[in-house]
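Right, one structure below, let's go through it.
A single protein chain has been removed from this complex, and every other one stays in its place.
Labels for the chains are A and B, by order of writing; each one numbers its residues from 1.
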Amino acid sequence: MNILGKSYVELLGLLNSKKISTKELHEYFSKREKKYNKELNVFLTLAENPGVEGEMPLAYKDNYNTEGIRTTASSKVLDSYISPYDATVVERLKKSKTYVFGKTNLDAWAHGASTETSDYGATKNPWDTSRVPGGSSGGSAAATASYLMPATIGSDTGGSIRCPASWCGVVGLKPTYGRVSRYGVIAMGSSFDCPGPLSWHVEDCALLLSHMAGFDPYDATTSSKPVPAYMEKLNAEKKLKIGIAESFFENVDKEVKKKIEEALEILRKMGHIEKKIKMLNPKHALSAYTILQRSEVSSNLGRYDGIRYGNDRSFFKEEAKKRIMLGTYTLSHGYYDQYYKKAQKVRALIIEDFKKAFDDVDIIIAPSTPSTAVKLGEFKKYPFFGEQMDILNEPANVSGIPSINIPVGLDSKRLPVGMQIMGRQFDEETILNVSYKFQRETNFFNMRETLLKKYHD
Amino acid sequence: MKNKKTLANEEIKHLAKLSALDLTDEEIEKYGDQLSETLDYVENLNELKTATVKEAHSVTESKDVFFEDGAENKRSLKEEIVFRNSKKTKNSQFVVDRILKS
Partner (left out) sequence: MIDMKDYVPVIGLEIHVELSTKSKMFCQCSADFFGKRPNSLVCPVCLGLPGALPVPNKKAVEWTVKIGKALNCKINPESKFDRKHYFYPDLPKGYQISQYDEPIAVGGFLEANKKKFRIHRVHLEEDTGKLTHEGKDSLVDFNRSGVPLVEIVTEPDFTNSEDVVAFLKELHTIIKEYLQVSDANMDQGSMRLEPNISIKKVDDKNLPNYKVEVKNINSFNFVKRAIEFELKRQLELLQKGETPIQETRGFNEKKGITVPQRTKEGAEDYRYFPEPDIPPLSFTQKYVEEVEIPELPAQKTKRYEKNYNLREHDAFILTRDGKMATYFEKVMEEIRDKAKGQKVANLIINKKIDSTASVKELTEKLKDQSEGRKTDLGSLESAIVAVLEGHPKEIKEYQSGKENIIMFFVGQVMREMKGQANPQVVKQELEKKLKK
């Protein structure tokens, strides 16, 4: 049976009809891990036991608590930490017939956009291993792109699913804040963190989201809105108004712009209409996000004192230390109003800005990242690289709306270009639908087939 | 000529103390530069008028989320698990170097 490149949905179908077994799947992906992980550095930990028959393998970004399995957030502070419990997302996916195959690499504490701040070495971009996969869910994105896993789970706080999905050329979904429970996900920015799926196939993201989503009594910020049947809505007929804001195309690579324009042309042919809208410049979202996220980070990392678990605070590395200190500053006496309070007010403006835009249009399209994947080491040139790379992703995090990255072609360096489709709060249905139809129409320009030639069995 | 750094070394030292982080002199200098640059950038927030805007504490409009007192505790941790990841314990308690009070 040829497994390479098959979607999670497809494999699940084969598993359910007993045309393939969990044992076979586990062996298959274990073989691929042995073959390619050394080069790519995707997995930090492999689970000891394969799943029970009938279960699908799934890999989680290593900031998800997985009971009995090492969980590090890619930081030596938690080097030998064994999770005492499962995150709600893990528990729900386990109930939906999956097992934990392994934990994937990330920027330590999810601080970054390149996976280079991991204490366990950087993950490489499968398209060009001299480049970064993006971050912070770089391990998950690279694993998905190189098909070391049929699908993976990541988290998006300030673009951490969409950026690596964009640079690795895969589909990555950031759901609405509150759609999916954060309980058990090591907290980075409490009012921003969104667990979400990555895959080569939109239908996989729809299926996984339907298993993950919904109110959780252990997370007071989850929504009690009913969870739509995302799979059923994938094929629905929709004619949408697409909003294009000029401010989201400033300082964007020429080639990236070109590929987005080509994708928009395809969407137009599919019957959707474009409309120019005016939106606040993303630079304000970048600033508000940097202040608020780092404030929350400085608070959330306060529990790591080495007393009850883990190593002491001397094990924090540079990026974590810088973020903690800036966050402490922006919350401190005398500076709170000028930074934290001001950022919260701008947050209110950005939320309003999107509300207004969605009165006019159904989805908003923009590049996910201003460029394609950068070279390893590039991040050192920037004072706050992680946030700066994600300037176009952060508006969605600041306003809480859902956004999905889909691959829209390769640039002249043969690197993936990613396009993000933003939707109304709790309207994952629409952005999944548009993405699914786009995939059906274009097969994402055969990017999957192209890359998997390199990562053959 | 380089502008006066927004965050002076003294302030970095103070922040490190508040955050219970130990920094080398080299780190203090280096971080000071980068953090100052970051703070300079976020000044762009002042381009937006917010005098009459109410802060957004959250993106959700949720209110009044509770649990019922006395609900079953499904998350209780057994002793082995409580101490599995800790370095030093004694008489079922976590151990720290003695805290000086007065």
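Couple of notes before you dig in:
Going forward, a residue touches a chain if its C-beta (ideal position, glycine included) is under 8 Å from a C-beta of that chain, and two chains touch if they have at least 3 such contacts.
What you see is a predicted model; the values in this text were computed from it and never measured.
Here the chain not displayed is in touch, across the complete complex, with A, B.
In the complete complex, the residue from A:20, A:44, A:59 or A:73 that touches the missing chain is A:73. Contact with the chain not shown here comes from a single listed residue; of A:126, A:154 or A:184, that residue is A:184. When the full complex is taken into account, the listed residue touching the unshown chain is A:219, out of A:10, A:128 or A:219.
By the touch rule set out above, chain B reaches the unshown chain at residues 18, 20, 57-58, 60, 62-77, 79, 82-83, 90-102. Residue positions on chain A in contact with the hidden chain: 63-65, 71, 73, 78, 81, 84-85, 87, 182-187, 190-191, 217-221, 295-296, 298-299, 301-305, 307-309, 328, 331-333, 336, 340, in rising order.
Rule of thumb we're sticking to: only the chains that are shown with their structure count from here on.
Centre-to-centre, using mean CA coordinates, chain A is 24 Å away from chain B. Within the complex formed with chain B, the chain A residues making contact are 80-82, 84-85, 177-178, 191, 217-218, 220-221, 223, 280, 283-284, 286-288, 290-291, 298, 302, 305-310, 313-314, 316, 318, 321-322, 324-326, 328-329, 332, 339, 341-349, 351, 383-384, 398-400, 425.
Chain B meets chain A in the complex at residues 7, 11-12, 15-16, 18-23, 27, 31, 33-35, 37-39, 41-48, 50, 53-60, 62, 65, 67, 75, 77, 81-82, 84-87, 94, 96.
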